[in-house]
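All protein chains but one are shown at their positions in the complex.
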Amino acid sequence: MDGVTTYELSDSMPAEVRALARRFTVVHALNEFVGALPYSEWVDRAPSHARKQMLMAKVQDEVGHGHVTARLAEDLGVARERVLLDYVEGKSKVHNIFHYDFASWEEFGPGLLLQNSAAIVQFQSLMHGVYLPYGRALRRIEREESFHYQHAQDMIHEVMLRGDADQRRTAQRSFETWLPRVLAYFGPRDGDTIGENRAWQLGMKPDSNDVQRQRWLTRIIPVFVRLGIDVDPALARQDESGTWTYAMPDWSQVRAVINNGGPASEKRLAWVRGVLDRNARYRRAMGRTA
Amino acid sequence: MSPVAPADGDIFEVFVQAGVSNALTHVGSLVTGCPDEAWYLAKETYCRRDDIARLWVVRRGDMIVSGPEDLPALTARTRMPFRQAGYPVARRRDRTGEPVAAPVEVGRPTSGPPSLTALWFALADDLFLLGHRLSRHVVDYIDIEDSLATGSISQEATAHARRIVEQCGLTEAGADAHFFDRPAHCWCPSGVSLCDLDSWPATVVSGLVVAAAVVALAEETLAVDPDPELVPELTAIRTEQAMHLEHWRHWVAALAADEATTAEFTTDCRDIVACAGDLLGGPAMSLPGSRLPTDAADLASVHTRFAALLKESVTGELTDRPTPRAADPTNSPLPAVLRRAKVVRDRYRPGTFL
Partner (left out) sequence: MTLNDAVGGVLDPEIDVTLAALGVVRSVLTERDRVVVTLAPTRIGCPALGEIGRRVRAAVHRVAPGVAVQVEWLRGTWRPEDVSGAGIRALTSAGYRVAGGDTSCPYCLSDDVTRAGRFGGGVCRTPFSCRSCGSSFDLLGTATCGLRDDIT
């Protein structure tokens, strides 16, 4: 990174950078722990050994990534237990995509592929941020996420090839339902305002949400087309210059979901509250505070 | 022991139609105690090389078959026998006395003491069920590092279960069918796998006893000089399960020592250890394709190893010899567990997922 100051943990850095590094790593950890929930629900219904093994590996991966980012946050002064406690206390929120459940196996595949590929694009951007311990972790995390990308494609391929008409239709509808949600996952539209974004100014957020969305669509839409999914131009289309126009929900709607107004928001919170309570005595018995 | 002819109820005749323009032909027989498995076993045994259009499996006892005395009735009545293909110019050979080709036996229960193969085959059920249930506990987030431990252990238990049944002679596809298509009444898990295991202390103890049983069985198998090609994998299974055992031991020590958890833990521990006597009490099975040892196992030796490992870790009354597993007990939670496990698979054509 020429001409840009980068920071290690022990370097003195502007308080704002430190605060952003803290926030990014805590939010990342939270999203890995809560993001694992809609996936882990399907492990015991995976239809074959191969699928089951890959799903278990995916959940393991997520928790592992949460572990890495929680440790980074810990180094910056955030106690590990705050990751989940802030969430149940309403002080932190998870991404919009984790406020929904997968109602069926056929819905699962396209949802997983959309989410996984979006996370990869996002991490590929954030890894160039100025706080180096996080950047390094993201390089490994992104590579590990890419492993699941192929698996997600295989899952969809199985349904499109071997499923009956109803099952294929569910997969198609899943793509149409999840595409706008995952577009919103990148954040509000900011192409015109990114210059005023403090995280961008400080080098913690290398690319605008809109730029990331464009990169992502360029990568992922052809993959779905190859898998036999119809992409309605009203949902996403590319003009001759390669720029995508897409349908994204109103940000106020997305914000309402993020503020725990989504169909699974209460369920997620209830789960985390439940495990924190139920397991408090076991945690204490093992001699840990969280 | 003199050979026992399989009862008609256990023999299945297999018919295969290799391509849509070919005829359905009889390709052989197989013997299995579990009728629902017969189709999948036939697929594994007879359908591996070519594309098959139809596979029919019929219980011999359901077939109405001709005997030698029916031959006259079966002789074609034609005024022009010389027009028939194959009209013999020499006398037809009488084949009525020739024996039927020996049927292929796969996974057939037998009497007599179980072999190490049979013990492994049964324990695979418990490993699979442990992995299956543990996976839900990963997101209990008791502690991040414990979630990672639970996740790793559940992945490895599942992988080990699969590898064990493959070493017992099943193919990859057969192993999938074994765990994902076998109906509940064909399983033979330990009482431990059928306990109510939702609480964390019960999960810990069940993890510990299963890991201890696998370590004991692996050590016993390695001690009887098995096929040298198996040694590295058996050693690895032993070492990996020993790591799991070590992990559960830490938990047991912590739960037993802490006054807030000790009462609950002690009850759960006693209940589960009382069921653990059949972990190494798998039924005798004939698994002719197995690479693991197939002669009678020294049950006292393997149970002693198991008991020693448990004694170091938990209190509770373990039986002093392996007890036989109950076949298809009433009020078993297994049917519900398997129904849920198959809820996606059953909505697709067989063979979709491999």
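Per-chain numbering from 1; labels A and B assigned in written order.
Criterion: a contact is a pair of C-beta atoms (placed from the backbone, for glycine too) under 8 Å apart; a residue touches a chain by one contact, two chains touch by 3 or more.
Note that the coordinates shown come from a computational prediction; the quantities given were computed from them, not determined experimentally.
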- [ ] Touching the absent chain in the whole complex: find that residue among B:Thr45, B:Thr117, B:Gln155 or B:Ser190.
- [x] B:Gln155
Open item on the list: Just to verify: which one of A:Val27, A:Ala46 or A:Val68 makes contact with the chain not shown?
Closed with: A:Val68
- [ ] Kindly state which of the options B:Val14, B:Ala173, B:Ala212 or B:Leu234 is in contact with the chain not pictured.
- [x] B:Leu234
TODO: With the missing chain put back, which residues of chain A would touch it? List them for me.
DONE: 8-10, 50, 53-54, 56-57, 60-61, 63-65, 67-68, 71-72, 75, 132-133, 136-137, 139-140, 143-144, 146-147, 150-151
Task: In chain B, positions touching the absent partner - done: 144-145, 148-149, 151-153, 155-156, 158-160, 163, 231-237, 239-240, 242-243, 247
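Rule of thumb we're sticking to: only the chains that are shown with their structure count from here on.
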Task: Complex contact set, residues of chain A against chain B - done: 33, 36-37, 40, 43-53, 56-57, 59-60, 63-64, 66-67, 70, 80, 84, 105, 158, 162-163, 167, 271-272, 275-276, 278-279, 281-288, 290
Task: Contact set on chain B toward chain A in their complex - done: 132-133, 135-136, 138-148, 151-152, 154-155, 158-159, 162, 175-176, 179-180, 200-201, 250-251, 254-255, 257-258, 260-261, 340-345, 347-349, 352-354
